[in-house]
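Shown here: the complex without one of its protein chains, the others still in place.
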Amino acid sequence: MRYIPNTDADCKAMLQAIGVQSVEELFADIPAAVRLKRPLKVPPAMAESEVARQVRALADKNANADRYSMFLGAGCYNHFSPAILNHLVLRGEFLTPYTPYQPEVAQGTLQALFEYQTLICLLTDMEVSNASMYEGASATAEAALMAHRITGRSEVVMARAIHPEYRAVTRTYASQLGISFREVAFTEAGVTDIGQVRKMLSERVSCLVVQSPNFLGVIEDLTPLGEAAHAVGALLVVAVAEPVSLGIVKPPGECGADIVTGEGAGLGTGLNYGGPAVGFFATRDKFMRQMPGRLVGETEDREGRTGYVLTLATREQHIRREKATSNICTSESLIATMSAMYMVTMGPQGLRDVALLNLRKAAYAKERLAKVRGFSLRFTGPTFNEFVLRTKKKPGEILKGLLKRQIIGGLDLGRFYPELKDCFLVCVTEQNSRPEIDALAKALGGGR
Amino acid sequence: MQVPEGLKYTREHEWIKVEGDRGQVGITHYAQDQLGDVVFVELPKKGRSLRQMEPFGVIESVKAVSDLYCPAGGEVLEVNGELERKPELVNGDPYGAGWMIRVKITNPKDLDKLLSASEYSAYLKQAGGGH
Partner (left out) sequence: MSGTGNTIGTRGLVLNEPLIFEQGSPGRVGYSLPPVDVPEKKAEVLIPKRLLRDGIPGMPEVSEVDVIRHYTRISQWNYCVDLGFFPLGSCTMKYNPRINEDMARLPGFAKAHPYQPEELSQGALQLMWELEQYLAEVAGMDRVTLQPSAGAHGELTGLMMIRAYHTSRGNPRSKVLIPDSAHGTNPATSALCGYRVVPVKEGPRGIVEAKAVAEVMDNEVAAIMVTSPNTLGLFEEQIVEVSKIVHAKGGQVYCDGANLNSVMGISRPGDCGVDVIQINLHKTFSQPHGGGGPGAGPVALKKHLAPFMPVPTVEKKGNRLTFDFKRPKSIGKVRAFAASFGVLVRSYTYIRSMGSAGLRRASEVAVLNANYIQSQLKGTYHLPYDRHCMHECIFTDALQVRHDIHTVDIAKRLIDYGFHPPTIYFPLIVKAALMIEPTETESKETLDQFIAAMKQIAREAQENPDLLREAPRNPKVTRLNETKAAREPKLRWRPTS
């Protein structure tokens, strides 16, 4: 086996040195009754060329954004990733170390994560960020748990316009601890109903959780939502599923957010059928010790040279055990590093330009598609790169029809929102050219 | 290990210095030595009332964390705000500048359950920490 260097002769020499006859003896502690007496029912080994053919055959059965015009977003966005990102993350030095427990030989990972923490703070305008969570939904769930710890309150008010899977995951996590939920409806503008928010907020509420741009593509006006939450001593948690929006949209930190979470895969990691992804998690300095996850901090070595270490580890499971702020251990260091690489490659101008390009293309598509007979915009609020189209036909059938023209046209919203069963969600990124958008309009019956 | 006379001790390694109905509380020399460099001390708000041996705060070193227990029930009169900026005082002067809270003792009988200096020294020896 090419991954196992020791030959039979090597093994024999080692057995001799140990003083046993066979490997079997080393397994003597395993009771006979629970020894497997047959080979594993797993197919036999394959040569590299055979494996490659086998796996490629599976990959080829899937649609992908190279072969289809991709107008699906909904929390997983088709953005371009500069070539250097892939090359850099394939460097063995980033790809194959462990979590940086020995800082002297992990300064690369540590500095990269320190820079990532800074970049997330700059992007969200928050004071402190951790070194990554699994992905956006579970990061949002952890934010709700953190608000529960800080406030000691057990009710969460959550916008219905949050990604349905983020809501589901938050419920799964929080329901274990008896935290209850109330859901706030969205208005005809497609934003969270602030009137209803004010009614639901009380001194029992730990946090108000919203998403912006929300699942319906609409940008929330966060400032009044934050004011309403703070008025009753609750925290404002803002989830950002589309981080590219922050190139142009006012950051949650500027709008009174106490915790900002979100999905960072949009920053150069790509679709990957939904993962691996990376959850970002940022908050205010005063809540630093209540944060889940790893933190990298700056310090000095014995010669006074700057270096980086994992710090404030007493919050974590390996020290605080059942009193830890979270059970998280392995998270998404490499993907976090990849998103940092994306942010520095783009720079302030690139982040703004790519956001603007998304905005303009989506605006063009929105205008164009809304003019097609039988289609209209469902919501009136401002959007970034996604919007909801209402149709007189069945969205499912329309989307199915588009597949024949190599177009994946969007998400049938009936899947998550019964009240929007006549609607679908369309996403347009910098990857969608004007001819593609025109072809979508044409396929929907829009001529030209 | 320093175990000053005149103080009362808990088996969780806190001390209390009693003056009338008031008590000053901190952790022992042994406790700070076991923890190593203290990096953070979390203390209660003034006015909080505590039962005997109720956790009143948390002390952290780089790689350990420990609850702090109140040797006698009472109301928190004062907390040592200095420790927020200078947690190292706990290491440098555990029985002096490293004090943590002052309490108004509600039930003086609580003190009877605590160890004297010689009892605490013996307890440390037994626990293998007497050096």
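Points worth noting:
Letters A and B mark the chains as written, and numbering starts fresh at 1 in each.
The criterion applied here is as follows: a contact is a pair of C-beta atoms (placed from the backbone, for glycine too) under 8 Å apart; a residue touches a chain by one contact, two chains touch by 3 or more.
No experiment lies behind these values; they were computed from the predicted model shown.
Across A:129, A:151 or A:206, the single residue that touches the chain missing here is A:129. When you scan A:195, A:233, A:348 or A:445 for touch with the missing chain, the hit is A:348.
On the side of chain B, touch with the chain left out of the figure occurs at residues 37, 39-40, 60-63, 87-88.
One rule holds in what follows: only the chains that are shown with their structure count from here on.
Those residues of chain B that touch chain A in the shared complex are 40, 60-65. Residues 289, 313-314, 319-320, 323 of chain A are the ones that touch chain B when the two sit in their complex.
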